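Excluded from the complex is one protein chain; the other protein chains are retained at their positions.
Moving on, here comes subunit A:
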Amino acid sequence: MGNLSVRNLEAWYGAQKALFGITAEIPEKQITAIIGPSGCGKSTFIRCLNRMHDTLPGAKVSGDILLDGKSIYDQHPVYLRKTVGMVFQKPNPFPSMSIYENVVAGLRLNGERHKEKLRAAAEKSLRMAALWDEVHDRLNYSGVSLSGGQQQRLCIARALAVEPSVLLMDEPASALDPIATQRIEELVSALKKDYTIVIVTHNMQQAARIADLTAFFLNGELVELGPTSEIFTKPKDKRTEDYITGRFG
């Protein structure tokens, strides 16, 4: 579960076109990294995958995205997002909620009331996010009382709690220090046995360290998508090579 197939995807903000004819296969239970210079459409692309883009006022898309063979546009976005979770650049725990309430927010606010189930889901998600040991004795503390890196893992746990099959990550470590970043990377690598992960990153070393596949975006186009080792050692496109070797971007 969690195969994404993107077919000729185009996206606009108002009159401005942000993505041009993207076609890509994102395989299940692998990490696909999206790299490219600022403004190349990386974020727009992954925001299309859970329909956070086309639900913005004035934004639109054309083309199709299939999740396990079914178009994501045939579902209500609210339901799609339970299958396709997302973690943002800046940690954004809900400030009015405790650590525990943050983790189970997605379940509880979708109607799950069973206390035992919520407890179990919270522990499972926090363990998967490698945060359980640090917070299990203060689950009722405020979510924003944690450090930045812990907050981000809390957000990952929160996303995992609704049991998605795909996890989208929009530069999840770019606001964190190197040690917290390393923990997030380890976590992402561990999560791929259960989830399809699409991660946008500014950091090419990060893509090289953790991704199975890497996609290079430039000016709203997908220039190249392939196994990470190939993209970084023998890219097929001149533009990819220029970017990787630091000639621009």
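In this section, a residue touches a chain if its C-beta (ideal position, glycine included) is under 8 Å from a C-beta of that chain, and two chains touch if they have at least 3 such contacts; residues count from 1.
We adopt the following convention: contacts and distances are computed from a predicted model.
Peer 1: The complex has one chain missing from view, so what does its UniProt entry call it, picking from "Phosphate transport system permease protein PstA", "histidine kinase", "Protein-export membrane protein SecF" or "YeeE/YedE family protein"?
Peer 2: According to UniProt, the chain not displayed is called "Phosphate transport system permease protein PstA".
Peer 1: In the whole complex, not just what's shown, which of A:5, A:30 or A:142 touches the removed chain?
Peer 2: With A:5, A:30 or A:142 as choices, the missing chain is touched by A:142.
Peer 1: Hey, which of A:7, A:82 or A:202 is the one touching the hidden chain?
Peer 2: Here the residue in touch with the unshown chain is A:82.
Peer 1: Which positions on subunit A touch the chain that was left off?
Peer 2: 50, 52, 55, 78-82, 85-86, 88, 90, 92-98, 105-106, 109-110, 138, 140-142, 144-145, 155, 158-159, 162
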